[in-house]
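Below is one structure. I have some questions about it.
Yeah, one chain of the complex is gone here, protein chain that is, but the others are all in their spots.
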Amino acid sequence: MSKGNLTRRGVLKTGAVAGAGLALPTYLSAQESGFTNAPTGSTVTLGFNVPQSGPYADEGADELRAYELAVEHLNGEGDGGMLNTFSSKALQGSGILGKKVEYVTGDTQTKSDAARASAKSMIEKDGAVMITGGSSSGVAVAVQALCQEAGVIFMAGLTHSNDTTGKDKRANGFRHFFNSYMSGAALAPVLAANYGTDRKAYHLTADYNWGYTTEEAVKSSTEAMGWETVGTVLTPLTQTDFSSYITPVLQSDADVLVLNHYGGNMVNSLTNAVQFGLRDRVVNGKNFEIVVPLYSRLMAKGAGANVKGIFGSTNWHWSLQDEGSKQFVQSFGTKYGFPPSQAAHTCYVQALLYADAVERAGSFQPCAVVEALEGFEFDGMGNGPTLYRAEDHQCFKDVLVVKGKENPTSEFDLLEIVEVTPVDQVTYAPDHPQFAGGALGSCNNGA
Amino acid sequence: MDAIILQILNGLDKGSAYALIALGLTLIFGTLGVVNFAHGALFMIGAFCAVTLSRLLSLSHKVEVPGATDFLGNPQMRDVPYIYDIFGESLGASIIDWAVPLSILFAIPVMILIGVIMERGLIKHFYKRPHADQILVTFGLAIVLQEIIKYYYGANPIPTPAPAAFVGSFDFGALIGFEAGQIIYPYWRLVYFAFAALIIGAVFAFLQFTTFGMVVRAGMADRETVGLLGINIDKRFTIMFGLAAAVAGLAGVMYTPINSPNYHMGMDFLVLSFVVVVVGGMGSLPGAVLAGFLLGILESFASMREVIAIIPGINQVIIYLVAIIILLTRPRGLMGRKGVMED
Partner (left out) sequence: MFGLDKKDASLLLIVAVLVAFAPFFLNPFPEGSGWAQFNAGYPDLMQRFVIFGIFAIGFNILFGLTGYLSFGHAAFLGVGSYAAVWMFKLLSMNVIPAIALAVITAGAFALIIGYVSLRRSGIYFSILTLAFAQMSFALAYSVLTPITGGETGLQLALDDPRIFGGAATEGNIPVPGFFGLEMRDSAQLVLGNWVFTFNVGYYFAAIIMLLSFYLSIRIFRSPFGMMLRAVKSNQQRLNYTGLNPRPYTLAAFVISGMYAGLAGGLMASMDPLAGAERMFWTASGEVVLMTILGGVGTLIGPVLGAGMIKYMENIISKINSDILHSWFAFLPDGLEDLVVTLIYPFIGKGWHLTLGIVFMLVVIFLPGGLVQGGQKLAGLFGRKKAQEPKNATTEPAE
């Protein structure tokens, strides 16, 4: 019996075994380090949990590419990417705390059960010390809760619902991506400037948590600008043909349609809305307009020419001209041959931020990492000066308002940046009503 | 009033898709007695026939755009379809523009071929096997077909627009005495409805007025006797399978401009089309069509704000609720025959 370091596996907790009265020689690997999955050898394992099947598989594939790139850069291979522009210089390209970064991957299937199963296997079997990724809020919230319980860090991928850092926030979870509130706050002034302040809006909203928070955010911030909301209708997640939701818009006196939809829902509802000639309509003497609060370039591609001229918001876009973005686009584009998506960007940044926090904390211990990330201010990651707020573990940074491009020069050139909304305009108090309820709790080291 | 007419149009349009898929499904159910879980995949493959053809037509070579650079700072390249070189730019562009209607010609032979291969290669061996085995094998097949498409085309929806001539809306209200601009409806959706009606009519005429159809109908009623009469019913059933596949495929081709196709669109329709077939009544072709249109129209009405305000969430469950009510009041669906798939 060796006390070998060959096992990368951490022990959840030692304890009695039910019902089996084992008289076997049991090596109780008490965690000297005192936290789950403390890396023991010369490597550290991170878990990349992204959708690889189901409707968001392409987004997941892009996230995975970004993670592979991040691992390369952390281990000192490639051109270093954003490590060159990141304001914190703790990372040297020698892994994390001198340990080479390895990773495991899993499929969330965009189902909370499958995502948790996959994350659990990373924690229990592969000894992952951090889980990151995902492309929907349902999955992010579920995996975040799991990581809190197991005592590992969760760095959320693409998740836009207010709840992730609102009522479902957890001390071990961190979100770099922006949220519904920020979308609303960034969009409203641009919409008012372009479409006037006396508009009548009609909302079609996906009938689940993310849809609710987005509708609420856009509604309250546009109403503050003087818009009137004349109707809101919830649409089932499984809906594919939105015609029966769009014809009532023709009947109403609304002159703006807001589509609080994402992914396949967004592609279909937008395609249908344009099909029904909404964009050619003139109501109340004004041109009818459509707004898509959360844009994703990968998804916009599915809607083809229909996105032209339509406003929305996004976390990041590859055409940004700051040094960090240029570096990232350069190294991603050189490796894969096309520019990264916003999902890829947020995942790449999250991986780097985690590594940096560990380096600064000098330990992989979750509570130390949490402390290093809380209130951390940084720059050079593509979104300008950014703050990881301690109260809710949400990043505060500039938000992009974009518009579907009229004359794209390539298949990636679908969106143009209309305005970079400064961070002050999208900042809210931690106890803002849209984020009410829930508690952060305290960090958990597990073990 | 105009709101109601619009919802009826929406319902007919949705119903067209349901009816077409259910028609093919019930042909296979009725003639071959096979529970085909891969039928949705056939619909999806039909849609991807359109995607494939438009990709084939737009096969391109790269030409450098002078003075411009791409995101990495390399010279910007522009795609020029080979078809421009052959037919000239304007004719070439309009051929690409008409890719979806052209795909009908492309999809018919492809789908019949796929159907025949499926039947001869796989389904044939499962006629005498329990339904449970048929479910497992066709479900497995559906997953495999889906994953192959995903491997080549990715998971995101692929925009496949209708020809420019069909973009825009038609003032339907003016036809029936409404003011101009009251009831306008997209051209392509009207085309879809007309196309569905045409296909349904053709299938019915084929079964009703040809000798072939007569034999197949006889085979549906009593397969053994027809076999005893010395008629090779197996061969005809193979052709029926090909036909059902073609109907599903055409439904898919024409659906692409309405919603951008993706690899799992078949699964999205699968459960619904089973509900439609069963509500229509097992083994009844008119029942399947009727149920398709009925559920389409009811679904449209249930999504109206006025209706949701009275019963919240009704739009989420309407189809299933109606299915339950119909099956409880009419034991064999709308027009089902006794003894089909009841044990």
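We just call them A and B in the order they show up, numbering each chain from 1.
Heads up, the rule we're going with is that a residue touches a chain if its C-beta (ideal position, glycine included) is under 8 Å from a C-beta of that chain, and two chains touch if they have at least 3 such contacts.
In this text, all values refer to a predicted model and were calculated from it rather than measured experimentally.
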Where A:D168, A:D241 or A:E419 are the choices, the one touching the absent chain is A:D168
Only one of A:I131, A:L146 or A:A273 touches the unshown chain, namely A:L146
Touch assignment to the omitted chain, from A:S42, A:S87, A:T197 or A:T238, lands on A:T238
Given A:T85, A:S183, A:N209 or A:S319, the correct residue touching the omitted chain is A:N209
Interface residues of chain A toward the undisplayed chain are 1-4, 6-9, 11-20, 22, 24-29, 52-53, 57, 60-61, 103-107, 111-114, 116-118, 120-121, 124-125, 136-138, 141-142, 145-146, 148-149, 161, 163, 168, 171, 207-210, 212, 234, 236-238, 438-442, 444
The missing chain sits against chain B at residues 35, 122, 125, 129-133, 135-137, 139-144, 146-148, 151, 267, 271, 274-275, 278-279, 282, 312-313, 316-317, 320-321, 323-324, 327-328, 331-333, 341-343
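The rule we apply is simple: only the chains that are shown with their structure count from here on.
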Within their complex, chain B touches chain A through residues 2-3, 6-7, 9-11, 13-14, 17, 65, 68, 70-72, 76, 150, 154-159, 161, 168-169, 184-186, 188-189, 258-260, 262, 264-265, 268, 299-301, 303-305, 308, 315-316
Counting only contacts in the complex, chain A reaches chain B at residues 53-58, 207, 231, 233-236, 238, 240-241, 243-245, 247-248, 250-251, 264, 267-268, 271-272, 275-277, 280, 298-299, 301-306, 318-319, 329-330, 333-334, 339, 409-410, 412
